[in-house]
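Below, a portion of the complex is reproduced, with chain positions unchanged.
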């Protein structure tokens, strides 16, 4: 068992912007030595959120109303790792959502825990 | 320290269906070798959610309004393990909530991390 600490720099441009960070997180997992475990993602700062969603145009249009109803959001998110791959649904993406009213530079914390 | 990877198959019938999966997760914990740590649960696919709630008829009636207000939901959930038991409140249940508009077969990822 081990912990691998990493980070991911992001630049956001506007409130409500949604960045698909799935491939970037998968690249961090691929470069690491954790075969089975989980990737623990955390946003320092309270005006942003992490979640997963189906990243397609139609859904994004509806995100404001989704936020008002189901609100699948939080500052922390983990995704399982199996055989050095993130376990996600076919169209499921890990997304970063900017909730601040202005452009921001963000550094996401990525901790891989497993063996 | 070790990681134990498992899964749980679920069948849902309609949007908004709530399945109490507490006993099934506890059975996975009981069969495993992790005495202290946590059970990390994740739903591959974005149209379902995991949370805990007090699983009683009155509350379920109010779930739609609860979803609109407090929204204690997410695709990921962890629950602590102590002495091979999930640490939950007396009436607290782990629930899977179907948010898709149709019946689905679901496979939940269950990772136990601890020692």
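Per-chain numbering from 1; labels A and B assigned in written order.
Following the convention adopted for this analysis, contacts are C-beta pairs under 8 Å (C-beta built on N, C-alpha and C of every residue); 3 or more make two chains touch, one makes a residue touch a chain.
For clarity, every value in this text was computed on a predicted model and none was experimentally measured.
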| query | Please state: how many copies of the shared sequence does the complete assembly contain, given 2 in place? | reply | 3
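Throughout what follows, only the chains that are shown with their structure count from here on.
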| message | How big is the rotation relating chain A to chain B when the fit is done on Cα atoms? Please round to the nearest 5 degrees. | response | 120
| remark: The residues of chain B that touch chain A in their complex are 1-3, 5, 40, 42-47, 49, 67-68, 71, 73-76, 78, 99, 109, 111, 113
| task | Would you pull the chain A residues touching chain B in the complex into a rising list? | result | 1, 36-38, 51-54, 68-74, 77-80, 82, 87-92, 113-115
